[in-house]
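There's a structure below that I have some questions on.
With one protein chain withheld, the remaining protein chains of the complex are depicted in position.
By letter and in written order, the chains are A and B; residue numbering begins at 1 in each of them.
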Amino acid sequence: MRGANLAALVIFALLAATPWLAEFWGGSYLISLVMKAMILGIAALSLDLLIGHAGMVSFGHAAFVGIGAYTTGIMITEGAPDLSAILPVTIAIATAFALVTGAISLRTSGVYFIMITLAFGQMVFFTMSSLSDYGGDDGLTLWERADAFGTGLFDSDTGLFYTILATLIVVTLLLRRIVGSRFGRVLRAAKQNPTRVESMGYSVFAYRLTAYVIAGIIAALAGVLFANQSEFISPATAAWQRSGDLIIMVVLGGMGLRHGALFGALAIVLLEEGLSTLTHDWRLIFGPMLVLMVLYTKGGIAGLLEPRRDT
Amino acid sequence: MLSLVNLDKHFGALHVTDNVSLDLRPGECHALIGPNGAGKTTLIHQISGTLQPDSGQILFNGSDITALPPHRRAQAGLGRTFQITSILPEFTVLENVALAVQARRGSSFRFLRTVAKNRQINNRALECLALFTLTDRADRPASALSHGEKRLLELAIAIAGEPEALLLDEPMAGMGKEESATLTETLLTLKRDYPILLVEHDMDAVFALADRVSVLVYGQIVATGSPDEVRANPQARAAYLGDEAC
Partner (left out) sequence: MSTTLFLIQLLNGVQLGLLLFLISAGLTLVFGVMGFINLAHGVQYMIGAYLLVAFYSVTGHFMAAMLLAMLAALVIGLLLEVFIFRHLYDRDHLDQVLVTFGIIIFLNQLVKVIWGATPLTLDPPEFLSGSFQLVEGLMYPTYRVAIIVAGLAVALLLWLLVTRTKLGMLVRAGSTNAEMVSALGVNIHRLFMVVFGFGAMLAGFAGALAAPIFSAEPGMGDDLLIVAFVVIIIGGIGSIRGAFIAAILVGLVDTLGRSMVTDILKLFMDASAANQIGPALASMAIYVLMAAVLFFKPTGLFPARASR
């Protein structure tokens, strides 16, 4: 078994054991920390489909997480708290937003793509800040979690925890299948040489836009989970700094490498947590660490485990 | 097969394509020659769809493709190679060709089944590689091929797309004398199956392959005819052949 797969298996096993481990150490704090890390992992995995496999550096991915979180929060507040309603609405909104902004963004490339996705992210951020009925700038506390198809699964932390873990595993497998599929092959080829791919008869635009929609939907689902986990929604979820965090996770984990984004997300969350127990000013350490890691490592964490390129 | 009708293109004050008409008949190899700066590359871009002509029409198999984007032209059956080697460097040689095959084997908006083990696609890709003696390179990354092998891979990719006509943009570029001769042999066999519009500087290759030759100078076609006719045409000689072929 290859290094990254083995490491991932160990990590999934550890994650699955967390609620049990928490009884001995860390308690509910550990559980909610790990839930947060897994949710970020889901969002980062979806961003890696764009950055790592399609070569589309989106700097506005947190907007989708925000869309998922706000849809959830608003629907719970407005008395439609069941996932059977929340999920379709979230997916519909994320798809519509991705189609429109993706189609415009894909007219540009390179740096301009980075910046226009950022601009769309900012639009979402300011829209959320203006929703004064739902907390405006300050955000909104949710008094209950969503109904999981009437099962009450989310009523307990454990139920929510395993839902998130299951989602993470499904998303991991799904994205791996997508990357290896016909569609994924076209996407990966277009990252290397779009002109050649066009001349083979593929509309690169259509494939990239589809990838943008898929990634957006997954990130929005992460947002749904996030709103339930934190029981709080706030525009900060969609701030550009959060989009930057997601990029950090993808790159430090290892762009386009198997499980890279997941490793990245877990590592960053644990690192932040570890450093902040050392000192209140942990950012003084984290910032330079980030600089040094980018300057002196290549291929991120997954690259260390598995030097060969994953295709 | 493929006809350009009164194509016209300006870049600012520069008239890069000046009322060009040209056609490629079924079964023939039509060579387009001309000195550097004659507008060959611009013309190729218009045929493949990366540039739009200001006026004029491009017909392919009887339908007007003037307004179609590059990928639609490829779908219509226009295969091409590039002047500067254009392959997918991170893919294996087999994958390069398999991607082209895949374009002809149903929709690629399929998300869940692993394509790497698709027998149908891989077998067809291997057949294409065999045509160009690349079979034993199949599992290498394309970036590891020699220059000559990359040029062959380009051809294999073009053929794998099951084209009805081929647009070859200086296939001999950057090749040695011997390599060019071998490639000319290969193209001679290809010619039996595909009409070819060939843009080339290597006159040996042009006269070995072409049934007809058109000479492009300052954006205008100054002569079209059999290789011998063009060789004898004073305008063409003055413009181009004078210093190279005779």
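Basically, a contact is a pair of C-beta atoms (placed from the backbone, for glycine too) under 8 Å apart; a residue touches a chain by one contact, two chains touch by 3 or more.
This is a predicted model, so every value here is computed, not measured.
Trainee: According to the contact rule at the top, which chains on display are touched by the left-out chain?
Mentor: Every shown chain touched by the left-out chain: A.
Trainee: Can you tell me which of A:T77, A:T127 or A:Q192 touches the chain that was removed from the display?
Mentor: Touching the chain that is not displayed is residue A:T127.
Trainee: Contacts of chain A with the missing chain: which residues?
Mentor: 51, 57, 59, 104, 107-112, 114-116, 118-120, 122-123, 126-127, 129-133, 240-241, 244, 247-248, 251-252, 255, 281, 283-284, 286-291, 294-295
Everything below uses one rule, namely that only the chains that are shown with their structure count from here on.
Trainee: I'd like the Å distance between the centres of chain A and chain B, where a centre is the mean of that chain's Cα atoms.
Mentor: Spacing between the chain centres: roughly 43 Å.
Trainee: Write out the stretch or stretches of chain B touching chain A in their complex.
Mentor: 48, 50, 69-72, 74-75, 80, 82, 86-91, 95, 98-100, 102-104, 107-116, 157, 161
Trainee: Which positions of chain A touch chain B when the two form their complex?
Mentor: Per the touch definition, chain A meets chain B at residues 177-178, 180-186, 188-189, 192-193, 195-204, 207, 210, 309, 311.
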